[in-house]
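What follows is a single structure, and I will ask about it in a moment.
With one protein chain removed, the remaining protein chains of the complex are shown where they sit.
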Amino acid sequence: MINKKVNTIQEALQGVKSGMTLMLGGFGLCGIPENAITELVKLGVSDLTCISNNAGVDDFGLGLLLQQKQIKKMISSYVGENDEFERQMLSGELEVELTPQGTLAEKCRAAQAGFPAFYTPAGYGTEVAEGKETREFDGKMYVLESAYKADFSFVKAWKGDEAGNLIFKGTARNFNPCMCGAANITVAEVEELVPVGELDPNQIHIPGIFVQRIFQGNNYEKRIEQRTVRQRN
Amino acid sequence: MINKKVNTIQEALQGVKSGMTLMLGGFGLCGIPENAITELVKLGVSDLTCISNNAGVDDFGLGLLLQQKQIKKMISSYVGENDEFERQMLSGELEVELTPQGTLAEKCRAAQAGFPAFYTPAGYGTEVAEGKETREFDGKMYVLESAYKADFSFVKAWKGDEAGNLIFKGTARNFNPCMCGAANITVAEVEELVPVGELDPNQIHIPGIFVQRIFQGNNYEKRIEQRTVRQRN
Amino acid sequence: MLDKNGIAKRIAKEVQNGYYVNLGIGIPTLVANFVRDDIEVEFQSENGVLGMGPFPFEGEEDADIINAGKQTITTLPGASFFDSATSFSMIRGQHVHLTILGAMEVAENGDIANWKIPGKMVKGMGGAMDLVASAENIIVAMMHTNKHGDSKILKKCTLPLTGVGCVKKVVTNLAVLEVKNNAFHLIERAPGVSVEEIQKATEGTLVVEGNIPEMIL
Partner (left out) sequence: MLDKNGIAKRIAKEVQNGYYVNLGIGIPTLVANFVRDDIEVEFQSENGVLGMGPFPFEGEEDADIINAGKQTITTLPGASFFDSATSFSMIRGQHVHLTILGAMEVAENGDIANWKIPGKMVKGMGGAMDLVASAENIIVAMMHTNKHGDSKILKKCTLPLTGVGCVKKVVTNLAVLEVKNNAFHLIERAPGVSVEEIQKATEGTLVVEGNIPEMIL
């Protein structure tokens, strides 16, 4: 077993520098690497390019990095759940690259899987395809999209072991598995770090080979963005 | 819940006709759809194109279809574990298309995922790449490979439910998940068909949306090709 | 004339037995409330869940179980969770049978615009571009006109496109329209709405053939 465990958040983020490209898992505020984001704020690294489906809210998630103006460029499919994002974007301080959600997921998966590029129908005929190669296969048009290149991936899992094996819970899975192994260094934080051998080898969502560092996360807030309930009769 | 359960093997294979292209899961004899193969022999359909990593042994797996001369063409990465295969291939009765294993898996996955084609480094500069488009990305050469098109996929899982959700065991997983949803109709046979709700939604390897028919398999032989053991001291 | 629930109710009739359905945010989400309960249907949400159920009872919300609108949800027996790449494999691979989504504009050639208004804050396309580019069967739920009374059923979209030539059917507060041969074909009228009213509210080419029935909801 190759041990990926690190004992401190400082060790987990060692090597993160200003100007780097980071991938961050999560959909909305669900399944985001809360501990890594907190530490990125503490580190004060800036000019970051962040690849993440969303950009958090004003006071949580990636919004915390936006508040500190640590992000130079956001690559997302849906943003603007927060005012500071909107202000920075409209003022030109923040560069934003909007990518269709399925394309975003597959650009991560392509990086993980060693594919340089892929053809997808998403965005054909729209401004997303501008300047990109398009091509017809079997009478349908596709756009050529490239794999992402990132320095670090920060993902959050439910359970993990010291070998770096990960299991996710519910829809907190989302982009996290696709981002594992898609950057030079993948850092996984987990709600529960279990001893090696405890996870069923049949039930591992992400084998440890895609993860370089793993640590036991703390104080998860898991904020709910849209609390919706139904009435009991 | 959309119920995918069929009660008989005849119902499961309804619509299979001579001349069709079939995908069959398994690696060697591990994880092969034993029940479907038995029924294909009974049906006597011929001129089949079979996409499967291997071609079975003389008296088991796809070897049973070869014996009956039901296969016109094999698409595999590794074959020839059986004499009848060799005889048919050398005599020209059987057409064989050899594809690198990772390319084979991804051609299935591309069909499942709606990608028409992909670039892979495998086979560049070899006869596998002859007649195919090649292209450089970041200084490395890649070959363009197309998604497979198949009429039926036959896969074997460990557990499944009536919604078509599948869980695989050990290395019997192999090509089975990649072939689900990669054909017009995916037929899954399972060692154990459990009531809906019994499988943990977090632990499903293949969601039922990729499966059209599921049935309780019977009489699994699970033959071992290379029994290797070590001595107890 | 239909309200939002009416539109949702009419669209629910398009949902057939055995369908996997992706519902967009807004009116489409309401469709789930009106689907006949004697047919088998599963709802997919692109953030990674199949087999969505109703919203949870108060106190039973789980932050780890949400839909693409970031709302807390529940799942039904037979549900599954999966990652974003797999989710879009379902969509791109046309395993999802029906996509229902909103739009700002649709055009008679099937183009749709629903993600960007130049000059305004752009929130992004989310999964909409993947959905419209992939689905065989797309139904658009929308108001026939904007609040100024201008038609949103157009000859040509004026806003940046989400997808080209993909819309097959439009259900508005006034009518059900089929999009084919570069025209909107009027299929049904909303209760109490005349063909003339629909004609007036439609900027794109409207084909009216024979007697147009009123919807049965």
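Labels A, B and C are assigned to the chains in the order they are written; within every chain, residues are numbered from 1.
Simple rule for what comes next: a residue touches a chain if its C-beta (ideal position, glycine included) is under 8 Å from a C-beta of that chain, and two chains touch if they have at least 3 such contacts.
Just so it is clear, the model here is predicted, and its values are computed rather than measured.
K.L.:
Taking the complete complex into account, which shown chains does the hidden chain touch?
P.N.:
Looking at the entire complex, the absent chain's contacts are A, B.
K.L.:
Return the single residue from B:21, B:35 or B:53 that touches the missing chain.
P.N.:
Considering the complete complex, B:53 is the one touching the chain left out.
K.L.:
With the missing chain put back, one of B:21, B:35, B:49 or B:76 would touch it. Which one?
P.N.:
Looking across B:21, B:35, B:49 or B:76, the contact with the absent chain belongs to B:76.
K.L.:
For the full complex, which residue in B:2, B:64, B:150 or B:172 touches the chain that was left out?
P.N.:
Candidates B:2, B:64, B:150 or B:172; residue touching the omitted chain: B:172.
K.L.:
Which residue numbers on chain A touch the omitted chain?
P.N.:
1-3, 109, 111-115, 161-163, 165, 181, 196-197, 201-202, 204, 207-210
K.L.:
Determine and list the chain B residues touching the chain excluded from the picture.
P.N.:
27-31, 53, 76-81, 86, 89-90, 96, 98, 100-106, 108-109, 120-128, 158, 168-178, 205, 222-232
Keep this in mind: only the chains that are shown with their structure count from here on.
K.L.:
So which chain is the furthest away from chain C, centre to centre on CA atoms?
P.N.:
So the farthest one, by centre of C-alpha atoms, is B.
K.L.:
For the chain pairs B-C and A-C, which is connected through the larger number of C-beta pairs in contact?
P.N.:
Top pair by contacting C-beta pairs is A-C.
K.L.:
Roughly how far is chain A from chain C, going centre to centre by Cα mean, in whole Å?
P.N.:
Chain centres of chain A and chain C, defined by C-alpha means, are spaced 28 Å apart.
K.L.:
Taking each chain's centre as its mean C-alpha position, how far apart are chain B and chain C in Å?
P.N.:
36
K.L.:
Name the residues of chain A that each touch 2 or more other chains.
P.N.:
120-121, 168-170, 173
K.L.:
For chain C, which residues are shared contacts with two or more other chains?
P.N.:
49, 81-82, 85, 88, 91-92, 134
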